[in-house]
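What follows is an incomplete set of chains from the complex, kept in their original frame.
To keep things simple, chains are lettered A and B as they appear, and every chain counts its residues starting from 1.
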Amino acid sequence: MSKTFHGIIGYTITPFSADGEQLDLDALGRSIDRLIDGGVHAIAPLGSTGEGAYLSDLEWQQVAAFSLRHIAGRVPTIVSVSDLTTAGAIRRARFAQEHGADAVMVLPAAYWKLTEAEIFEHYRAIGASIKLPIMLYNNPATSGTDMSVDLILRIVREVENVTMVKESTGDIQRMHKLQLLGEGKVPFYNGCNPLALEAFVAGASGWCTAAPNLIPALNQQLYQAVQANDLNAAKAVFYRQLPLLEFILKGGLPATIKAGLGMTGLPVGEPRRPVFALDTAGQARLQQLLKQMP
Amino acid sequence: MSKTFHGIIGYTITPFSADGEQLDLDALGRSIDRLIDGGVHAIAPLGSTGEGAYLSDLEWQQVAAFSLRHIAGRVPTIVSVSDLTTAGAIRRARFAQEHGADAVMVLPAAYWKLTEAEIFEHYRAIGASIKLPIMLYNNPATSGTDMSVDLILRIVREVENVTMVKESTGDIQRMHKLQLLGEGKVPFYNGCNPLALEAFVAGASGWCTAAPNLIPALNQQLYQAVQANDLNAAKAVFYRQLPLLEFILKGGLPATIKAGLGMTGLPVGEPRRPVFALDTAGQARLQQLLKQMP
């Protein structure tokens, strides 16, 4: 691939109108500009934070096309194309490719628990249908499927364009295994906010996170301290942002990030039901956390 | 409601063309006739077994409308209307009502783990949008959300048309709690095949199952033995069918039921990818099991 992924990879939210029915693409554009102004090294639309799973096919296409057009190559873009069916994921992957994505991200979403052979074939079929690099995404909490490191590495070896791995189990030992068994050649990315420091220490190439919507400077400082081999500085800046990282994880990313954007001058609506907006107590806590952070 | 639900409630599969792309409604009609000929007391289209989660909205409507038209009131029908968004579930519930369903079934499908308040509001909103009775369905293995008995009973008490509970955790003690805390007034249904005997013994009103597609007589005999207060007979007929019940659960309901229908003269295609069809070894085992059972 021409563009490599590293550093802080920011998730976009998907803004809705007040009743949750309509997309608000104008607000989406402004949230993208914020992320880029905040220094993210790449952008990942339509992931978990982007409520991709809650959009109709048409809405999904509108958000994907708009995001790619608006980012316009200012930073590399990796579009989440997960779908419950293989055919649907292929359709989305091709759509992303045609509209200029630099890579796609694939979570093996499942209703029925998938076997290893089914997961492998899912990635193989998607890989065969596009030329873009694929970031394999492991997140059992949302997908219902936990891929072992052995399975992940087999997919990376055998499906040519699966070249990156995003790990969100929250178990740092998975990253150790990716580093050891992958012999340092398989770039992996952290998707679990509270592990931001440890993942970089373990060798992660990047951190996929919604946090730069709210605290871009702290996120950057953590990455820079690690790059500068300054453990004490990295630890200090990590613990400064950890309360917010834990808050957005525990409170739900769409609800907390959308609330935080609204508090900082960019109204983006609420998450789509049944997911609730952040409640009053949560808003007060978030206000307080944002005040403590630059 | 005018029609009550009890006994053996059969799931339909959703037949596809060979490439998995097209619906085969003709085969669906024949599978429905088979279920009714086999004596089921009710039919539940578009549930897990029916691959409801893998259908487009249009396909879902086609299957729902066709099923209701084809059943034509010969037995009561309960249509699964689960959707990741509350708005989507409401649309489906209204569609089912307009097309003549006797009840709807709702699983709180989730991408983001839902809070109890979000689940409650999901059921409240769906309940307020239709007049049909609702069967609340708890199945953490597929929905990612486990509802406590306390939450379930609160929903039953406070949402007027949530009148039935389907329990699929596989933990018989949940049914004990439903019976004790519901003071015997909340009808509950078993959705875990290997618990068929124990659930009836614990007081379940019915058994929601895909098994009558393959072994309707054994399913009926179990129910009748329980009705006849004949524990020894119930136990004997339960253990006769248990190997098949375990096989279809472990092998995946769409894959095993579709294979079994094909073996018995009704080709219905394969599950939609990424779910695999039953493999050769599985087919041999299924053949063997079906031969052992009438």
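Simple rule for what comes next: a residue touches a chain if its C-beta (ideal position, glycine included) is under 8 Å from a C-beta of that chain, and two chains touch if they have at least 3 such contacts.
None of these values were measured; they are calculated from a predicted model.
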Whole-complex copies, counting every chain including the 2 in place: 4
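Here is the rule we use: only the chains that are shown with their structure count from here on.
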Separation of chain A from chain B, taking each centre as the mean of its C-alpha atoms, in whole Å: 35
Chain B - residues contacting chain A, complex: 20-21, 48, 53-54, 56-57, 84-87, 108, 110-115, 117-119, 121-122, 125, 141-142, 144, 252-254, 272-276
